[in-house]
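Just one protein chain is left out here, and the rest sit where they should.
On to chain A.
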Amino acid sequence: MLTMIGKRLMFAIPSLIGVVIVTFLLTRALPGDPAAYFAGPAATKEAVEQIRKKLGLDKPLIEQFFRYASDLAHGDFGNSLTTGQPVATEIRNRLPASAELTLLGLIVSIVIAIPLGVLAATRPGSWIDHLCRVTTTAGVSLPVFFTGLVLVYVFYFRLGWSPAPLGRLDVFYSVPPTVTGFYLIDTLIARDVEAFRSALSQLILPATTLAVFSLAPIARMTRASMLAVLASEFVRTARASGLSPATVIVTYAFRNAMLPVITTLSMVFSFLLGANVLVEKVFAWPGIGSYAVEALISSDFAPVQGFVLTMAIMYVLLNLVIDILYGVIDPRVRLEG
């Protein structure tokens, strides 16, 4: 097991190096001059030149790259030009916000989608199957910003059930001491129930928005994979041995059907983590997606590079977790480690 993990991490290194090179080149190839942007519209040519020199942008590309790489090796992601903050600190502060939102959205989605898919598969053609089809189609065809805005309009503006969509915590509560970076967990550790409630009520709408969007792939995959497994011969054997429907569906069918669903889950998660920019914008969520987009607009190289690299690392780790999960569920996979 440990050798497998070690091996997998080793294999990830070349791809991470590739990511570093490609993001570096891509950001340099982007239109827009960070020095000009940083100097402001009123700056003279000399001032821009000076800033360029200060930023090291006048050096040849290769030298810039090596400096960037050696900084990276020391754990230095560089500084953001717009905020002046070190990128590493910003990402460390913002990643938990995105991760918490995405995870909660995914959990909500799993809790709804998987039972829905299983029920739809065990009763094909029934009302629950149609419900599954309609819900998932609707969920995936509505853009997230639209769902988000509708939710805000209904639950905040009309009904007033949820707080204003302004960040992770109501302004009246203080931020809990950071342990995990997840407010839901940190507030509980700090035994601050009121803050926990506030954090949760802030999270519900954006998480629901993400969940509605990610329902479709998970439910559809669960349904399709359950249908295939239910038609398989070992399920027939289990039925012919008189096992109870619960045992047949859970122990025999569901565990086998989970394998493709887990793969889908990992894809949905990594997609949501990077792509929930729109949700973060609608709910003024201080996440990593909106950070990266803002940096990209202002030709701020360091945060963009830091963002892409962080995502790549997350992706590698996520895949590793999925592979380990696979091994836990399917004994046939363990051999190949």
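The rule is short, and it goes like this: a residue touches a chain if its C-beta (ideal position, glycine included) is under 8 Å from a C-beta of that chain, and two chains touch if they have at least 3 such contacts; residues count from 1.
Just so we're on the same page, contacts and distances are computed from a predicted model.
A.B. asks: Looking at UniProt, which of "RagB/SusD family nutrient uptake outer membrane protein", "NADH-quinone oxidoreductase subunit H", "Glutaminase" or "ABC transporter ATP-binding protein" names the chain that isn't shown?
C.D. replies: Answer from the record: the omitted chain is "ABC transporter ATP-binding protein".
A.B. asks: Of A:Ser15, A:Ser174 or A:Thr247, which sits in contact with the chain we cannot see?
C.D. replies: Of all options in A:Ser15, A:Ser174 or A:Thr247, contact with the hidden chain holds for A:Thr247.
A.B. asks: Per the definition of touch given earlier, which of A:Ala120, A:Ala238, A:Val261 or A:Met311 contacts the omitted chain?
C.D. replies: Within the whole complex, the residue contacting the unshown chain is A:Ala238.
A.B. asks: Just checking the interface: what residues of chain A touch the absent partner chain?
C.D. replies: Touching the chain left out of view, chain A contributes residues 3, 124, 232-234, 236-244, 247, 251-252, 255-256, 329-332, 335, 337.
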